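Before I ask anything, let me first share the structure, which is written out below as structure tokens.
One protein chain omitted, others in place.
Residue numbering begins at 1 within each chain, and the chains themselves are lettered A and B in the order written.
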Amino acid sequence: MDQLLNDFSPGLFVMQLVVLGILLFLLAKFAWKPILNSLDEREEGIQNALDQAENARKEMQNLQADNEKMIKEARAERDAMMKEAREIKDNIIAEAKEEASEQATIMIENAKATIKQEQQAAIAELKKNVADLSINIAQQVVRKELASQDDQLKLVEGMLEEVTLN
Amino acid sequence: MYNLIGAGLIVIGGGIGLGQIGGKAMEGIARQPEAAGKIQTAMIIIGALLEGLAFGALILGR
């Protein structure tokens, strides 16, 4: 220990303090700062480039996924549209059929009704005509053969009753 | 004379300590070769601390 203290040179200590202090200052200013900054910058640049590449890769993947999705969607849409069209077609056909049959029924009904009406009308007319005709015939017959009005009427009524319509 | 004996004792103690450190570090590396770098660094630091102690004792006792 004594030997050590004897070896210790305060002057050298002070010189070292000065030299190291100056060295530290100069190197920090002119060497370490630019070196460390450049290293950081370079590393940052490399990191950025890597990040960018990764991002681009991800974007590519996303794009591809998007494409696939779009294709799928388009396909699904097409299928849906086809299906819809088919449905619409079927509907239209079915509706048309229904309508047609309805129309037909209506027409038939109408026709039937008309026929009935016409028939009735025809019958009524026929009746009238027949009555007129009968009266005319009867008049002519009776004018000649029957003098009395009462006889004539009795005869006509009897005759009419005999005539069964329809 | 006594300080020489003391120096010898210090060296023996330091030697045992360093042996322990080195041996255990080797075991550690053998068990986990992938951690070799970390174990080596830790080993060197502990070795240095021990060495500092031993040298300190040697110099103070000289």
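Here is the rule we use: a residue touches a chain if its C-beta (ideal position, glycine included) is under 8 Å from a C-beta of that chain, and two chains touch if they have at least 3 such contacts.
We take it that contacts and distances are computed from a predicted model.
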- Query: Just by its UniProt name, which of "Multisubunit Na+/H+ antiporter MnhC subunit", "Formate dehydrogenase major subunit", "ABC transporter permease" or "ATP synthase subunit a" is the chain not shown in this complex?
  - Reply: "ATP synthase subunit a"
- Touching the unshown chain, chain B contributes residues 37, 40-41, 44-45, 48-49, 51-53, 55-56, 58-59
- Note on the structure: Where chain A meets the left-out chain, the residues are 4, 7-17, 19-20, 22-24, 26-28, 30-36, 38-39, 41-42, 45
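One rule holds in what follows: only the chains that are shown with their structure count from here on.
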- Could you give the separation in Å between the centres of chain A and chain B, each centre being the mean of its C-alpha atoms? 84
